[in-house]
Every structure is written in structure tokens, then in C-alpha cells.
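Yeah, one chain of the complex is gone here, protein chain that is, but the others are all in their spots.
Take a look at chain A:
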Amino acid sequence: MATSSGTTSVAIPGQLLGPASKFQPGPGTHIHNANLYSSLLGVVHASQPAKPPGPAKRLTKITVPTQTPAELPTLSVSRTGVSEKREVLPEVGNTVLCRVTRITPRQAVVAILICGDTVLEAEWQGLIRVQDVRATEKDKVKIYESFRPGDIVRAEVISLGDQANFYLSTARNELGVILATSEAGNNMYPVNWKEYMDPETGLSELRKVAKPY
């Protein structure tokens, strides 16, 4: 991410940023009549495309140099410096942190708290269905052996979902419960991929445990 010099300027909605043939649209911009316009009030950033990794190899074949869209710098308008508040919508593929609010045999209802590295202002509701809890032995998954209300869960957004819920999945090793409270009310520590243990009572409880990073 290299910011080219002289491009950190202020943009207001509807401001012309440049022709669409020279820049790629990033967040906070839109294209109209083959031109790139700002759609947010904020600061313009131009990021150069990442160079291909590794040293340049000796040419073994001759290719026609083509200007692919990936080689264009991306212009984006961000709201850093305008206000600290930054509302984002969870998108498919994002990793979110959420708290379990309700469990039923078929699904766990969660409240999404953090999306990526942004603390959300509004409360968005998510749903982890029983078939999305883990990747293997899906038919043997029981929701009450995976989540309990009050647990903090790291999950991935797999769908925009229906009118009320985002659909989330914990079907990866590093996804699952990261913070759990025992029935006695103590914070527990993970012992293996499906168990948390209460340090005071010594009892273990079943969870879909997230692999520590």
C-alpha cells in the first residue's frame, strides 16, 4: 500500500476524482459516465497495486504487455479524520466477533459486535445454523454442545441472509467460541477442540472451540 504523493485531498459527494480508465474504484467511490466520482465526504487515498512477489525472473517467453485492470491504482475515499464513528455493514467473507443470545436445537442466534476491526454502532443480528457449526460430522452436531448464551464467538459471514439475520459459519479451525463462561459463572479456558474447563470447579463443558492464533 503506497500512497502516491499529492493525492491526499478532501472529497465531497459528487466530486470528480478521475477517469475510470486510469483508476479503479475503491470504497466510497462510484462510476458515472466512465468517470470516477466520490460518494462520501472524506479523504482521498490512492493505493498502488501490489507488485507481484519475488524477484523478477529472467524472461523465458515474450508476451505482449497488456494493461490489465489490476495494474491500475485504486482510488478510495475514507472517513478517517472526519469522524471517529464508522459504520460498516458485515459483508460475505468478513470475520466477525459476536455474542450468543439464544440457542435452539437448529440454530444459535448471535448479536454481531465487531466486524473486521471495526466496533459496530448498530446491533446486527446473526444466525449460526446447525449445519454451519463445523466442517466435519455435520450430522452429529448439537447446538447445545457447541454454544451457550453469553459466549463470545469468532465467525465468518457466509450470507447476507434474510430480512433479520446475517448467516454465519464457524466451520474452520480458527473459528468458534473464544470466550466462555461456565455454569458456575467463571471464565473457562480451552483444553481441546471441543472442551472448555472451569479452573475452579474443574468441570469441563462442551463447546466448538476456536483454535488460538
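The definition used in the following text is that contacts are C-beta pairs under 8 Å (C-beta built on N, C-alpha and C of every residue); 3 or more make two chains touch, one makes a residue touch a chain; residues count from 1.
Please note the rule applied: contacts and distances are computed from a predicted model.
> Can you match the unshown chain of the complex to its UniProt protein name from these: "3' exoribonuclease family, domain 1-domain-containing protein", "Proteasome subunit alpha type", "Protein archease" or "Cirhin"?
The chain we cannot see is, by its UniProt record, "3' exoribonuclease family, domain 1-domain-containing protein".
> Can you tell me which of A:20, A:40, A:115 or A:128 touches the chain that was removed from the display?
Of all options in A:20, A:40, A:115 or A:128, contact with the hidden chain holds for A:40.
> List every residue of chain A that touches the chain not included in the displayed model.
Residue positions of chain A that touch the missing chain: 10, 12-16, 28, 30, 32, 37, 39-43, 79, 81-83, 85-87, 89, 121-125, 160-164.
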